[in-house]
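Apart from one protein chain that is not included, each protein chain of the complex appears where it belongs.
Chains: A, B and C, in written order; residue numbering restarts at 1 for each.
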Amino acid sequence: MIVWMRRDHTEDQLAEVLRRIEEGGCRADVSKGTERTVVGLIGDTKRVDENRFLELPWVERAVRISRPYKLVSREYHPRTRRIEIGSCVLGDGSVTIMAGPCSVEGIEQLLPLAEATRAAGGQILRGGAYKPRTSPYSFQGLGREGLRCLAEARERTGMPIVTEATGAHHHLGPDGAREEETVLDQVIAQTDILQIGARNMKAYGFLEEVALRTRERELPILLKRGEAATLEEFLLAAEYLVHNGNPNVILCLRGHRGGESGRFLRYTPDLGAIPVLKTESNLPVVFDPSHATGDRRYVRSVALAAVAAGADGLLIETHLDPERAWTDGQECVTPDTLREIVEEARKIETIRSPELLGPTSG
Amino acid sequence: MIVWMRRDHTEDQLAEVLRRIEEGGCRADVSKGTERTVVGLIGDTKRVDENRFLELPWVERAVRISRPYKLVSREYHPRTRRIEIGSCVLGDGSVTIMAGPCSVEGIEQLLPLAEATRAAGGQILRGGAYKPRTSPYSFQGLGREGLRCLAEARERTGMPIVTEATGAHHHLGPDGAREEETVLDQVIAQTDILQIGARNMKAYGFLEEVALRTRERELPILLKRGEAATLEEFLLAAEYLVHNGNPNVILCLRGHRGGESGRFLRYTPDLGAIPVLKTESNLPVVFDPSHATGDRRYVRSVALAAVAAGADGLLIETHLDPERAWTDGQECVTPDTLREIVEEARKIETIRSPELLGPTSG
Amino acid sequence: MIVWMRRDHTEDQLAEVLRRIEEGGCRADVSKGTERTVVGLIGDTKRVDENRFLELPWVERAVRISRPYKLVSREYHPRTRRIEIGSCVLGDGSVTIMAGPCSVEGIEQLLPLAEATRAAGGQILRGGAYKPRTSPYSFQGLGREGLRCLAEARERTGMPIVTEATGAHHHLGPDGAREEETVLDQVIAQTDILQIGARNMKAYGFLEEVALRTRERELPILLKRGEAATLEEFLLAAEYLVHNGNPNVILCLRGHRGGESGRFLRYTPDLGAIPVLKTESNLPVVFDPSHATGDRRYVRSVALAAVAAGADGLLIETHLDPERAWTDGQECVTPDTLREIVEEARKIETIRSPELLGPTSG
Partner (left out) sequence: MIVWMRRDHTEDQLAEVLRRIEEGGCRADVSKGTERTVVGLIGDTKRVDENRFLELPWVERAVRISRPYKLVSREYHPRTRRIEIGSCVLGDGSVTIMAGPCSVEGIEQLLPLAEATRAAGGQILRGGAYKPRTSPYSFQGLGREGLRCLAEARERTGMPIVTEATGAHHHLGPDGAREEETVLDQVIAQTDILQIGARNMKAYGFLEEVALRTRERELPILLKRGEAATLEEFLLAAEYLVHNGNPNVILCLRGHRGGESGRFLRYTPDLGAIPVLKTESNLPVVFDPSHATGDRRYVRSVALAAVAAGADGLLIETHLDPERAWTDGQECVTPDTLREIVEEARKIETIRSPELLGPTSG
């Protein structure tokens, strides 16, 4: 259930609402916006009568939320959440370009690539330091050293960085010894946006830990959809983060299992999920055409489709020499192709109608 | 295997090529374009040596086609096939708008709707007279009467029509008696584009029959992707039609099973298949956002994504009063919404880069 | 809605029930069993009040059926339908073994194979004369000649035959000419069980035609589940057959798309569907482990699982020389392996508890 306070309510009036929520055995989530204070009830609201709130003159509306997810729903908060990272804003109707290599391969690879990516229109630098790999015999990322490279690239280019935390465990370094700090600790210390990968979307304990550890700073979290997760499960995973204190969640679609996976496309690009998430949720939505297709020939077409469908951003893998990329080279584009994609995306950005995007906070 | 003749070849020289193909136990498919004559070998080409052709001075190239589908592949014919229907052209880089009701409900419903659909930018009128329904207890279409309504609407509006042939069987009329002519006979006699529905995409005998019955007129066929068909199977179904003599095949994507089907979207919009089909095949590709989403709130977003991704056309369900539509009302848009979609689609059409579309014949 | 008559009702009393059904705008389906007469209402029963029947003293129960499928549901008819084919009975709690080649390759192949299959425990001979193939360039079956071989094998071995009708179209013979009779006509004339393949499960017009053409003889129909059909869709396809007059429908599971399809298994064996169909429906259920796995190494294990789960029969592909089979050799077992499967299946048959099977008519 959600309670909307009248504009001119006092603190005492709010306190009375909170008292009645507690009385009903629930817990309150207070969200004070520039226009409205909204209070969400968390817990079993079945036994709570909305008339207990409606009878107060300073309450405008009290509505049961029909969705299993609440804090991330548009029912709860009709405007798209605005998330600022450096000079970029996600959720204001614009398209943010995140780009960079699948894996950080060393500073000699990363620096020129970051420069070229920025020159091509990239705004945020992506790069994997810790890599979740299907086989234990595959390259598992440069780890701590990769994070150092990303930090240096940020310093040189001014681009904020987004990189994945693969867990709350201790990484095995190249020498076979466990790193002293956990992966989560290290990534939190370095990144501007913390990425939770598709494979961890349902590692709910990890989601909880991430939220608790980042809520003070409200460090933005890029949450990727699990490869077979339903949209309801995806939104509930986001709810885990927001409910545990960090509201700055960016939803990232990256293709899912089922359908055409396999012969031509690595996953099925889940572009149809964009308008659903924009309708159901108040969080910004980013699309990753590189993983979704697994084939650089299709990245451009799918990227533009995502923008036309209403995405708030793109996450694109780039490499100066895709054929020689250590991981996922077949889906990396060159900075030249990135520039073309950005140019067309900017044109579509100006055309698309505001209704596609939901009410924005811009 | 495919043999490209030199530009200045003579008929005798072509005859020699055909003789050698026959000698190898294969059958020839000759395609004479404005620039080139191309000869495809059908049958078991394993025992045929390409040097038997390359040694002829009037043969430019002889290449084994690696795909299981041949006549519909870009390897075989690099330009997109151009299909003219009235004043519309599919495959020249433009976007063709096909729209109309899911089911024809009578002339009183159809005429004003067709007028409004045309006024909103619709170019070809869609409408179901024979409806494949999951339940035997559901409305099965007006049948013969529905075809008559479509013909009248065409006469009044000048719009060509597209309607489905559900089989080579005899339809049961409302009185329980079987119609004398088969459904296929009736639809061939009336329609400008013959639609083969998703449920029949693998009814290979029916595909054969359709091709044999329409090849003389080269009546355009709109072939919908089966709901769980792979893209290879889809292209092979198209190959059945072309191989049996009718080259005017339009591929239509309409969402597939798997992924998010169910809670929010009726099917998974298979937008990622657009660039794959444009790369692999020489046939025009149309997208149906109505069936793909099953929800009118998402039709606009998905339609624009399809155009941005490179679709040659859209197939959209419209109704003057969607809430009262006899079938699929929840996915119909009004002509007003159609107008907005067409306006935005036209803007994106002018932006999209030619490379997305493959070499066109325009 | 379904109306159960009391045991001792008269014909006049039944007539009164039928009159009231007609009055309500519905049509009646009367099923007279040894114990009970049951009347099903077809049509829009929303406006029919069950009290109109309950007030008659000769009516025992009148129940709204909550399922979209009615005639095939256990709600409607609690006993499993008993279908006799020669000396075999499907639906009496026993396991019927149908086996034979994927494709009929000629009488020299078929006769010794049929003998060996029968000796190994096969009861009904399967064999494809008309083959639905994904590629137009693949072997399409021996057609009319294949049917002749099957008829001869039946005569020699005494085994009834099951073979597929791929449509109501005219087959293209090896000489490229269309056969005069339709495939459906020819198969009806020859077979003991008419198979409708997975690819045609949603060719509803064809289902209707099959039912209308076979209802007089009540020729048994083996209906295969479409590769991506839900169980509800499968049961509704069966309903099309029963509703159009042929109640002798055998449901056949053969694996479906999704899940592990691909790397190890051609389809996902849908064994979990067995108890669902046995619970929901009154039709016998047969399992095809050959198509479901696509790998002869797994046929035995999956076949026994099907029997343990409650299947009424198995449909298994056999070949004397699987490596040389014209089609699907990788999933054929030899008659020796068939014998082992039958031996173990017979042991499990005696163990399995009657509750697994639903009330049988035996």
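Definition applied: a residue touches a chain if its C-beta (ideal position, glycine included) is under 8 Å from a C-beta of that chain, and two chains touch if they have at least 3 such contacts.
Since we're looking at a predicted model, the values are computed, not measured.
Enquirer: With the full complex in mind, choose from A:Phe53, A:Tyr76 or A:Phe206 the residue touching the hidden chain.
Expert: A:Phe206
Enquirer: Among C:Gly173, C:Gly258, C:Gly329 or C:Pro359, which one is in touch with the chain left out?
Expert: Counting the whole complex, the residue in contact with the absent chain is C:Gly258.
Enquirer: Given the contact definition stated above, which residue among A:Lys32, A:Arg64 or A:Arg178 touches the chain not shown here?
Expert: From the options A:Lys32, A:Arg64 or A:Arg178, the contact with the absent chain belongs to A:Arg178.
Enquirer: For chain C, which residues lie in contact with the unshown chain of the complex?
Expert: Output for chain C: 230-232, 255-260, 262-265, 268-276, 278-280, 292-293, 297-298, 300-302, 304-310, 340, 344, 347-348, 351-353, 355-356.
Enquirer: Pick out the residues on chain A that sit against the missing chain.
Expert: Interface with the chain not displayed, on the chain A side: 42-43, 68-69, 130, 132-137, 166-172, 178, 182-183, 199-200, 202-206, 208-209, 212, 227-228, 233, 236, 239-240, 243-244, 257-258.
Everything below uses one rule, namely that only the chains that are shown with their structure count from here on.
Enquirer: Suppose each chain is reduced to the average of its Cα coordinates; what separation in Å results between chain B and chain C?
Expert: That pair's centroid distance is 33 Å.
Enquirer: Using mean CA coordinates as chain centres, what's the chain A-chain B distance in Å?
Expert: 38
Enquirer: Would you mind listing the residues of chain A that make contact with two or more other chains?
Expert: Within chain A, the residues that touch at least two other chains are 258, 262.
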